[in-house]
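Apart from one protein chain that is not included, each protein chain of the complex appears where it belongs.
Now for chain A:
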Amino acid sequence: GYHPGARWRRLQGYLQSFSTFEKDRSDDLSEHISPRQKRDTNSFLYTGKRCRMESCFDFSLCERNGFKVYVYPQQKGEKISESYQNILTSIEGSRFYTPDPAQACLFVLSLDTLDRDQLSPHLPLWNEGKNHIIFNLYSGTWPDYTEDLGFDIGFAMLAKASISTENFRPQFDVSIPLFSKEHPRTGGERGYLRHNTIPPYRNVLRFMEPKGKIRISKRSFAEIIEDQHCSSESPPTDKYSEEMLYNSTFCLVPRGRRLGSFRFLEALQAACVPVMLSNGWELPFSEIIDWNTAAVIGDERLLLQIPSTVRSIHQDKILSLRQQTQLLWEAYFNSVEKIVLTTLEIIQDRVLEHNSRSSLMWNSLPGGLFTLPRYSTHLGDFPFFYAKLGIKPYPKFTAIIHVVTPLVSQSQPVMKLLVAVAKSQYCAQVIVLWNCDKPLPAKHRWPATSVPFIVIEGESKVISSRFLPYDTIPTDAVLSLDEDTVLSTTEVDFAFTVWQSFPDRIVGYPARSHFWDSSKERWGYTSKWTNDYSMVLTGAAIYHKYYHYLYTTYLPASLRTMVDQMSNCEDILMNFLVSSVTKLPPIKVTQKKQYKETMMGQSSRASRWADPDHFAQRQTCMNKFANWFGTMPLVHSQMRLDPVLFKDQVSILRKKYREIERL
């Protein structure tokens, strides 16, 4: 008989192994079923509720043209909700969009499927829903949270808010957050966290106090669930005050009429660590986000333990949780566009699995949307992960000189520049980008350099080609130069040593600033001497090579074309891009203000700086760019970095960068 007190004891002596080579390995040689057949059977067996990418998705559609998304044209008279329109517009504005269904790998319905809707998909490309994705926000309510959409979705994927784990098909559906009609389409607000206050728990128990909306002390949890108007619905009437959320450290996010709730995003933005009490809710983007780093996943069944649980969380952990809420909010949630792009990127990562993001890329700064695995899947190739990996960027740079005027004399500024740059101890290679209409000069006309020197002839001769991610750049750092830039070897050396401390920023010489022109209600650009700056122009700046790739692939063709047509503003656009990634200002080095040979006007293009139109164009650019980014990403800085002994009263011989003092 059984004895409850009996316990396990290790057995001594000889025992057989669980697996014997003869038997189990020959098992594996089951020749009678071909792996191809097996795959075909799978796609036949596992459909509907058991759909997976392997069985319900046609990968071959993505092979020809890459990951392209097609949106069905809108039917006349079809009513589309604002939220759904935002989703469609975001897809159409993204780099994945194609107007040609023959090129598409993924299809999006233009019928409003966000709200529960009757739909009979008589669509020409429906193909039983294969490679279709259906966005849905509102189906499935209490008590059983069924997910009936009112029609047979066939092989289609669901991108759905408040989806339950039971109905969620892992690696096939995408769980998206529930967002309100007011959620901005693009840009999006930053999180509310402004201080990393210590101790951060001013009001740990905020939600326990009598005035809180969600309270578990007075009202039982069951009541909260049953009260359909309580807490998680109808955001406009019931919105928490910003301050109240901000002053709380933890916010309870219970389920309401639906599993997910608007509270979730509100709490996230407010840096109020969500305490999830919604058993069976597949959390938003759970496939890629490690929610343990930004939320407390509670269990409804252990409701009464929640107070002691959150109190047991150490303040170090709270500090990190709160920052992570902000990171995730700004990376994936603060606009409809980000939610949609994240959904598409998740699917793209499944389609190109060997070329997809690791969990670290998704869960650390600057987030997966800015960390493109098609550039590299190696973390060390990005400017963001050096510290996390305990490594350093490659200690040399590649100079790229953008040339638009023909070579006429040996005393031309570009000649001096080339020599000075090549002399830098950190220079690995010099690339001249020949964007001049005249044919390439003969090799011997260039000065001799000790480092490898190559000339690339720009194919289209457009200005954006200076930011192409050339394979010939062997280093992490790029020193970007205009042909008429004046820089000494010492200045190059110093800028590079500074960049090594800030590899994710633009570090360079020519600083500019932006300001809000309230009289004209628009952004202004200034090159005047000011006490602060927010841009460092790429006529003499060092930055990470990855930004070339981002510039070329992340930015929409419309902006790049605009820049190319004007042959202007490419440097401003680069600053917008980098600051939107880092949320930090660039870094200006040394006192140097004049970095150009005074405008000689050798050709019309060289003297673009003297052109009054040029300046007006730059004002326009600022506003066009801010419009596309949906916000002003530039950030001001009030300091510059000088050599430690700069202009100090000590013998010049003791100074390493003494040439920098001679302006």
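Here, contacts are C-beta pairs under 8 Å (C-beta built on N, C-alpha and C of every residue); 3 or more make two chains touch, one makes a residue touch a chain; residues count from 1.
One rule holds for everything that comes next: contacts and distances are computed from a predicted model.
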From "NAD-dependent epimerase/dehydratase domain-containing protein", "Protein VACUOLELESS1", "Exostosin-2" or "DNA-directed RNA polymerase III subunit RPC6", the hidden chain's UniProt protein name: "Exostosin-2"
Candidates A:S409, A:S460 or A:N531 - the one touching the absent chain: A:N531
Chain not shown: contacting residue from A:R64, A:K181 or A:K656: A:K656
Identified contact with the non-displayed chain, of A:S175, A:Q323 or A:N435: A:Q323
Identified contact with the non-displayed chain, of A:G154, A:P184, A:G280 or A:G630: A:G280
